[in-house]
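The other protein chains are all here in position, but one chain of the complex has been omitted.
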Amino acid sequence: MTDHVVLRVIGKLLIPFILAYGLYVQAHGDFGPGGGFQAGVIVAAGLILYGLIHGVAATQRVVPPRLVEALAAVGVLIYAGVGVVTLVLGGNFLGYGALDHSPSHGQHTGVFLVELGVGVAVASVMLAIFYAFASRKPIASGGGRR
Amino acid sequence: MLVEWPPFGFLLAGAVLALVLPGRAAAIVSIVAPVLGFVHVAVLTEGTEWTIRLLGLELVPGRVDRLSLLFGYLFHLAAFLGAVYSWHVRDRVQQVAALGYAASAVGVVFAGDMLSLFVAWELMAVTSVFLIWARRTRASIGAGLRYVLLQGLSGLVLLAGVLMRNAETGTLAVGPIGIEDGEVFAWLILAGVGIKAAFPGAHVWLTDGYPNATPTGAVWLSAFTTKVAVYVLARCYPGTELLVVVGAVMAAFPIFYAVIENDLRRVLGYSMINQIGFMVVGVGIGTELAVNGAVAHAFNDVLFKGLLFMSMGAVLHVTGRTGGASLGGLARKMPFTAACCVVGAASISAFPLFSGFVSKSMVMAAALEEHHEVVWLVLLFASAGVFHHAGIKIPYFAFFAPARVSTDHVREAPWNMRWAMGLAAFLCITFGVRPGYLYALLPFPTAFTAYDATHVLAQTQLLCFSALAFAWLRWTGLYPAEVPSTNLDVDWLWRVPGLRGWRLAGTSVERVAGKIRGGSRNALGAILRGLTRSHGPHGVLARTWPTASVMVWVAVLLSGYLLLYFARI
Amino acid sequence: MSILAHYNDWAVIVLMMAGLYIVISTRSFLKKVVGLNLFQTSVIIFYISMANVTGAAAPIVTEPVDAADYANPLPHVLMLTAIVVGVATTAVGLGILVRIHEAYGTVEEDEIVRHDFDS
Partner (left out) sequence: MDHHLPVLVVVTALVGAPLCILVRQPRVVWGLFTAITWSIAAMAVTLLLQVLSEGPVRYALGGWPPPLGIELRVDVLGGFVLTIVSGMAAVVAPYSLRSVEQEVDAARVHQFYAVLLLALTGLLGLTATGDIFNAFVFLEISSLATYVLVSLGRDRRALVSAFRYLVMGTVGGTFFLIGIGFLYVQTGTLNMLDLAAILPQWIDTRTSAVAFAFLTVGLSLKLALFPLHLWLPGAYSYAPSVVSAFLAATATKVAAYLMLRVFFTVFGQAVAFGELPVAATLPAVGLFGALAMSLVAVFQTNLKRLLAYSSIAQIGYIVTAASLGTQAGLTAGIGHLFNHAMMKGALFLAVGCIAYRIGSVRLEEIRGLGRRMPWTAAAIFVGGASLVGMPLTAGFISKWHLVSAILAEGQWGLVALILTSSLLAVAYVWRIVGFLYLRDAPSGAAPVREAPLSMLAPTWALVLANVWFGLDTRGSLGVATQAALGLLGGQP
């Protein structure tokens, strides 16, 4: 699809906005509709769009599969790590109140961090799924069909 | 220190050692363990108990009284004889199994509660079967499997009975149970014990299993399993009328099979059932004399039946055959074995001055005292029959009949076998000549004198006429010919049609389940097809779709539950 | 209390039955995945519709107010999780299917069974 100029141009126009919107949804998540899950999906969608236009190989140069795998792990670690930190600080697991001097500030910080973790994890898992399917060698058509 | 360690301890430790030690050391262990165990039993005093807490119950894995002491001596003696006899065996499976088997038999007789008894009972089954399997022939594997299944059944029935008894009466004690009250558990326990005691119909494991065991294995087998069952009967069911009848049948019916059977070890198997018949009658009569007789006969039977199995084992070991039709003329080649066999035959036939005479007389005298004349007659017939097949047939066909097959390469049995046989023969004669040694051990004080004129005369006459009959039948050619054949016993019923049914049941369960699944799918599919036309006309429903069939089951179960619940509300 | 008043329930039931039916009837593993998706979607609608409070607003609360004015947010949250579960199931299922196709050259259950399980 790389020679479809229209697609490439529109894609180049759209993708930055998609990613930015993803970040917005991510950041907005702790006091309005939004959050890590949605944001992650949006960011992944942007990258998948890139993959559709420029091919999987190009996308994998931008975001290598190794990185995706690691980021998925990091996302989960951020999430669980916040919980462990609150534990260490004397609260319950995921008791954000312990994160800051006042509980409500703590809640903000905690939710933000956790949503960040979720966002990273979701985006990278989505991308990983895309890679997993898209980078398979095409199967000789209709093996089972007659 | 000795007393703190339950009676089966030495044998069990021996079994464990035999598991890890090299071959010769294992053989030494299997001789030393029974000796130590015997000494240990000898220093035990009546009334000693070992208790442990298990499953929230107070268990008594060891309890000493006169009856258990007697069997304790007996089993250690048998284990010693067996170990000497199998000294040359370098098969770890057999060595471990034999010692474990002896240990669990001792465990049963010293068990103070039904649960410990059951545990030892099951271990006996598991260990003993290896003595059959260890022969490693196709026939022995099949026989072993049938053996272990019946023994397992015996254990299960016993367990069910024990549990029910515990639930209903709250007791686990090993003591008189009796079937007079018609309790289900009493019948269950009796059935469990009965299978092990080779009651008619359930006896097939014996006549099937023992002849297929290894030469040495049969010696071990003959000593323990059935005697343990007799012990439990004597403990729990003394004086049960039913046993008199059962015992009489057991004493009589094997005679016919024994006469026509060709495999001499199977003949011994049948004669074993017949001897147990005497013991069961004794237990069933239940007077002191009768129980004494039964127990004493069990004691003697271990010795002389062991001796006979040893001699046949020696023949098998040397020639590789036990078919009466393919033996003969061995007396010249194996004189010592032949002599021992004759001693055993004389003992089992209750010749005066041989061990069987005293104990058999006790049982028969008790039968007369309690006015069981018919039973007495049956026993008389059985004695004659025993002499016929065990007393004459076995030595004759093995050693004295004209040789059917060349005996050139035959040599006398190995030294350890000869020693074991000699010792057993010596004991047979000792207890025949000096029955007082045995009397001292019996559970009840006894004043019975076997060697009075009537008993000796009656028995001698009987034996003479029986011998005459054999001679006459041989002479006139009327005696059933020794031909290698298979005689159908009741086990045919469950071995041939039963096994077929079993296989059929197995395959048909899956098939039926498949049909049901398919069927419910069919019905559902037929309805849906009419509605949707979404799938093709042919072949769609004929196939098995496992994934889908679970969904159908889900639907069935869900609607079933819903119907049930809605019906409630 | 007419039948139509429970239109959401009917939608759920129809979707659920359609999903299950597909799982049962189709030979194709791929279509089974689709059926499963449909089946799970019906459950999501079931939860969401039970959270509805007639005439209420979305539960975005800025100042303390009467809870009865807002729809119940909890089922939505729950379903967010359920959707994730559903997506993950679909992804795993499709992933396995791709490999089944590589191994067998087909995703039709009866053909696979004939290939491998009946032998």
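We call the chains A, B and C, going by the order they appear; numbering starts again at 1 in every chain.
Throughout what follows, contacts are C-beta pairs under 8 Å (C-beta built on N, C-alpha and C of every residue); 3 or more make two chains touch, one makes a residue touch a chain.
Bear in mind that the values here come from a model prediction, so they are computed numbers and not experimental data.
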**Message:** What shown chains come into contact with the chain that's not displayed?
**Reply:** A, B, C
**Prompt:** Looking at B:141, B:380 or B:469, which residue reaches the missing chain?
**Reply:** B:141
**Request:** With the full complex in mind, choose from B:126, B:245 or B:429 the residue touching the hidden chain.
**Result:** B:126
**Request:** For chain A, enumerate the residues touching the unshown chain of the complex.
**Result:** 69-70, 72-77, 80-81, 83-84, 87, 91-97
**Prompt:** In terms of residues, what is the contact footprint of the unshown chain on chain B?
**Reply:** 54-56, 93, 118-120, 122-123, 126, 133, 136, 141, 145, 148-149, 152-153, 156-157, 159-160, 163-164, 166-167, 505-507, 509-510, 513, 546-547, 549-551, 553-554, 557-558, 560-562, 564-566, 568-569
**Absent-chain interface as seen on chain C, which is shown** = 20, 23, 29, 32-33, 36, 39-40, 43, 46-47, 50, 75, 78, 81-82, 85, 88-89, 92-93, 96-97, 99-100, 103-104, 112, 116-117
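Operating definition for what follows: only the chains that are shown with their structure count from here on.
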**Request:** Averaged over CA atoms, how far is the centre of chain A from the centre of chain C? Could you give it in whole Å?
**Result:** 23
**Request:** Spell out the part of chain C that touches chain B in their complex, as residue ranges.
**Result:** 20-21, 23-25, 27, 32, 109-110, 113
**Message:** For a test of understanding, state which residues of chain C touch chain A in their complex under the given definition.
**Reply:** 60, 80, 84, 91, 94-95, 98, 101-102, 104-108, 111
**Contact footprint of chain C on chain B as seen in their complex** = 521, 524-525, 528, 534-535, 543-548, 551-552, 555
